[in-house]
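The structure under discussion appears below in the form of structure tokens.
After this line comes chain A, so read on.
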Amino acid sequence: MKQILLAAVAALSLGVAAASAEPVKVGMITTLSGGGAGLGIDVRDGFMLAVKQSGNEDIEVIIEDDQRKPDVAVKLADKLVQAENVDVLTGLIWSNLAMAVIPSVTAQGKFYLSPNAGPSMLAGKGCHPNYFNVAWQNDNLHEAAGAFANVEGYKNSFILAPNYPAGKDALTGYKRLYKGDLAGELYTKLGQTDYAAELAQIRASGADSVYFFLPGGMGISFLKQYAGSGIDLPVVGPAFSFDQGILQAVGDAALGVRNTSQWSKDINTPVNNAFVESFQAEYGRLPSLYASQGFDTANLLLSAMSKADVKDADAFREALREADFKSTRGEFRFGPNNHPIQDIYVREVIKEGDVFTNKIIGKALNSHSDAYWSECNM
Partner candidate 1 sequence: MTEAILATQGISKSFGALKASDDVSIDLMAGEIHAIIGPNGAGKSTLIKQICGGLKPDTGTVKLLGEDVTDLPTELRARAGLGRTFQISALAMEDTVLQNAVLGALGGQGNPWRFFKPVLKDKDLLDTAMEALERVGLQDHAKTRTAELSHGQRRQLEVAVALTLKPKAFVMDEPMAGLGTEGSKRLTEFLGDLRHQAPILLVEHDMDAVFALADRISVLVYGKVIATGTVEEIRANKDVRDAYLGDEA
Partner candidate 2 sequence: MSLILLIEQILNGLQFGIMLFLMAAGLTLIFGVMGLINLAHGSLYMIGAFCAAAVAGATGSFLLGLIAALAGAAIAGALVELVVIRRLYTKDHLDQVLATFALILIFSEGTRWLFGSFPLFLDIPDALSGPVTLPGGIEYPLYRLTLIIVGLLVAAGLFLLISRTRLGIQIRAGENDREMIAALGVDIAKLYTIVFALGAALAGLAGALVGAIQSVQVGMGEPVLILAFVVIVIGGIGSIKGALIGAILVGLTDTLGGIFLPELMKLFFSPATATSIGSSIASMSIYILMAAVLVLRPTGLFGARA
């Protein structure tokens, strides 16, 4: 069991006003092996960095690897709830795993803080008072891209995403705010790595811009092949294909591409600057979007711990709802469905020395909520 019990380093001197009498037990289920492990590792590292910095010794984190398999995630959730009797769960990266785990753990009275996935079901009809999303609702970054397309004056976008629910949500999200026409709308095979056929269609479509949602290796392949195709249209994507972890693998092909994100390492606030610096110092690499989400999740939890005892569920829930913590992304508060209300930025991929990274070039949406909150009754 990978228990990380934190030693009481300078806890006294920091003098955290710990209202919680008992230690809080946190179960983190995330992807640490197999494909997509990079995301889980970043969430974990960001989360643990915040815990370490707080010096709070009243928190015990149990970390488990879901291997990106829903049935394994369910098994681990059972274990954490039944055997470890945790108070709070967190860590899931993927929407399908989130859907498998979250409804059942919140029904069992546990708190769940999502550091990454935000399926629409859980923001709308399936919302739950014990479920807090600290990242975004799945559609958010795509909606921002649609809004950005209007600003840029795109009139005829070609949009594509993998043929699975998150892909369909993504394109729906883009179309929600986008006012122009569509030159084409394509669903690719999940896990597809060759996009020659799609690129040929884009070339022939007469589009004036391209929007894609292809997470992980799919995005790397698409961008590299897009760069080689000679198609000269502006391409926009959500931050997932441009995060710090995979940007180096895309290389020059990503340079200059605009992407939407609720966080960027150059958000110039003391909190964020300190986060970027300390993350680099601790792990020897630049933090990613996922690391920032993990970091924020832990800080949200710590803020609630300082206000209420986790055993008093109602008080603890209220403390979480207040979101009284300093987010790396600046303004952060929860909407009525416990999903973030936040600004979403447009970033551009640049090269700093030898390292590819992102720079903010503007704001796509201000204090943006999501499209589902009105369906949420709680």
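Here is how the candidates were picked: all candidates are chains of the complex that A comes from, given by their letters.
What we mean here is this: contacts are C-beta pairs under 8 Å (C-beta built on N, C-alpha and C of every residue); 3 or more make two chains touch, one makes a residue touch a chain; residues count from 1.
Here the structure is a predicted model, which is why all the values come from computation and not from measurement.
**Student:** Hey, among 1 or 2, which one's touching chain A in this complex?
**Tutor:** Looking at which candidate touches chain A, I get 2.
**Student:** Flag every residue of chain A that touches candidate 2 in the complex, lowest number first.
**Tutor:** Within the complex, chain A touches candidate 2 at residues 33-35, 37-38, 41, 163, 185-191, 193-194, 196-197, 200-201, 203-204, 216-217, 220-221, 224-225, 227-230, 245-246, 248-253.
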